[in-house]
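Okay, so here's the structure we're looking at.
Note that one protein chain is taken out, while the other chains of the complex remain in position.
Letters A and B name the chains as they come in the text, with residue numbers starting at 1 for each one.
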Amino acid sequence: MWKILKYSFADLVRSRWSYVYLAFYLILGFSLLFLNNDLSKTVITLMNIVVVLTPMIGTIFGIMYFYSAREFTELLLAQPIKRRNIFLGQYLGIALSLSLSLVLGLGIPFLIYGIAQSSEIWDFGFLLLVGTFLTFIFTALSVNISLRNENKVKGFGYAILLWLVLAVIYDGIFLISLVLFDDYPLDRFTLAATMFNPIDLSRILVLLKLDISALLGYTGALFQNFFQGSGVFISLGMLVLWTVVPVKLLLRKAIRKDF
Amino acid sequence: MIRIENLHKGFGKLKVLDGVDFEIGSQGVVAVLGPNGSGKTTILKTILGMVIPQEGQVYVKGDPVLGEYTYRDQIAYLPQIARFPDNLSVRELIAMIKNIRGSSRDESELVDRFGLRPSLNKKLSSLSGGTKQKVNIVLTFMFDCPLLILDEPTAGLDPVSLISLKELIVEEREKGKTLLITTHIMNLVEELADQIIFLLEGKIYFQGTVKELEEKTGQPDLEHAIAQIFKNDVEDTKI
Partner (left out) sequence: MISLGKTGFIVLVLSLTAVSGWGKTIFVCEGCPVQTINQAYDLAQPGDTVLVKSGTYACVNLELKKPITVLGEQGAILDGQSEGYILKILADNVTISGLKFINAGRSYTKDFAAIYSSRANNFVITNNTIIDPFFGILLEKSHKGLVENNTVLSDRVREDDSGNGIHGWHCSKLRIKNNELSGLRDGIYLEFVEESVIQNNNSHGNIRYGLHFMFSNHDDYIENTFRDNGAGVAVMFSKFIQMRRNHFVQNWGTASYGLLLKEIYDAEVEENKFQQNTVGIFLEGSTRINYRKNRFERNGWAIKVSGGCYTNIFSQNDFVSNSFDVSYNSKMNDNKFEGNYWSSYSGYDLDKDNIGDVPYRPVKLFSYVVNRTPETIILLRSLFVDIINFSERVSPVFTPDNLVDNAPAMKSITNDSN
């Protein structure tokens, strides 16, 4: 597995798109810091971008890589390696190289700016952690799609749809149902609905770190308990689940699939 | 060497293999023939473990291999289309496959034979289809595997390389290896094949030598023999 990981990582790290992605974050980081000197404000702006962008890039890269590496995968399948390791290695290769672009692309400008000495280091680190989680989650989801759809155009369509649903449409339905049913106690439903969308989950996690917990707790005791108490741990646990389950599914599919 | 028992495989409603049994005991070149969609590639891929059958078992050297993976170091596979990671160079790709197979073979002789030395440091994405196929051939023949599976090995090759490939196949046969080949080029079969397996509608229609096939169909050469089989097949379906 490590060999496969190493090679697909090396392959991706040298691809033009990785550099474009890295450069994007570098430019974003530097320009945000240049435009406003307030670190914590920058972290908030970055959150808005990271929470939407890392899932999108994870989805697109995951699906593109697996479709374009189809024949290479077949070559690997003919080698004396376990199937599971081939797919796990390739998946980790993509997810790691994308995460590296994220961490370096944002980390370098912030390090130069001196975040290491600032109190925002934890918030920033948390943001990177959440971005990495989202990369791993959405790469796994898109690999699942590519394994289950031979037709590239269809697969690509499903992947984009998945992103669109989780990034925008889910929240729209969520918001409308909250407003429609506001005669009922909604706090449990709200928390549950948040758990079922990794993007919402990540956004809430970063917001919690950014001191907006009081704002969220404004609405009631359950929220307050959740957001000021165990919320961080439960949410992190859910993110781990969101990573592990799609990976398990993709390995299951990979082991049973014909090439 | 290989024994296949009662292999069934369908993709959705389409039945590709419908109870295939055969055994290849001796060494030599075995040509797997059949019309398009008769399941040639599916059989090869089942042996490699890339396609998972609904029923049946594959034995390599007497051991069942479905779900296993270590037996694949006995097999070298030349796929139909050669596609590699874009950002690696030829040299890196060769090193990588060597690394994966845990082998320290010397590929320089093969590289020279196919004139690949100038391309060693080029990225795979910048190579032409034919050159990629040559890289593919090098990767297949550089490991000293007792079983070689070649799926349309001549695709995209120039005449010079085609001759080199034929020589290579002959050499391997003389070393006592087993080669499973699918191809549409009948010359190649007549020239090289010790045995023919002819697939039709997911079943073995014929297994034997070229001569036996010619005798069976009463035709002067292989091309006509095969044409005859196709014709019969069409008439069968008419009835």
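Everything that follows uses one rule, which is that a contact is a pair of C-beta atoms (placed from the backbone, for glycine too) under 8 Å apart; a residue touches a chain by one contact, two chains touch by 3 or more.
Remember, predicted model here, so these are calculated numbers, not experimental data.
**Q** Checking the contacts here: which visible chains does the omitted one touch?
**A** Touch partners of the hidden chain, whole complex considered, are A.
**Q** Among A:A10, A:I121, A:I160 or A:L186, which one is in touch with the chain left out?
**A** Looking across A:A10, A:I121, A:I160 or A:L186, the contact with the absent chain belongs to A:L186.
**Q** Tell me which residue among A:L178, A:V232 or A:L249 touches the hidden chain in the full complex.
**A** Residue touching the absent chain, from the options given: A:L178.
**Q** Residues on subunit A that touch the omitted chain in the whole complex?
**A** 38, 40-41, 44, 47-48, 51-52, 167-169, 171-172, 174-175, 178-179, 182, 186-187, 190-191, 194, 199-200, 203-204, 207, 211-212, 214-220, 223-224
Methods note: only the chains that are shown with their structure count from here on.
**Q** Per the contact definition, I'd like the list of subunit A residues that touch subunit B in the complex.
**A** Where subunit A meets subunit B, its residues are 3-4, 7-8, 10-12, 14-15, 68-72, 74-83, 256-259.
**Q** If you look only at subunit B, which of its residues touch subunit A in the complex?
**A** 9, 11, 45, 48-52, 69-73, 75, 77, 79, 81-88, 96-97, 99-101, 139, 149
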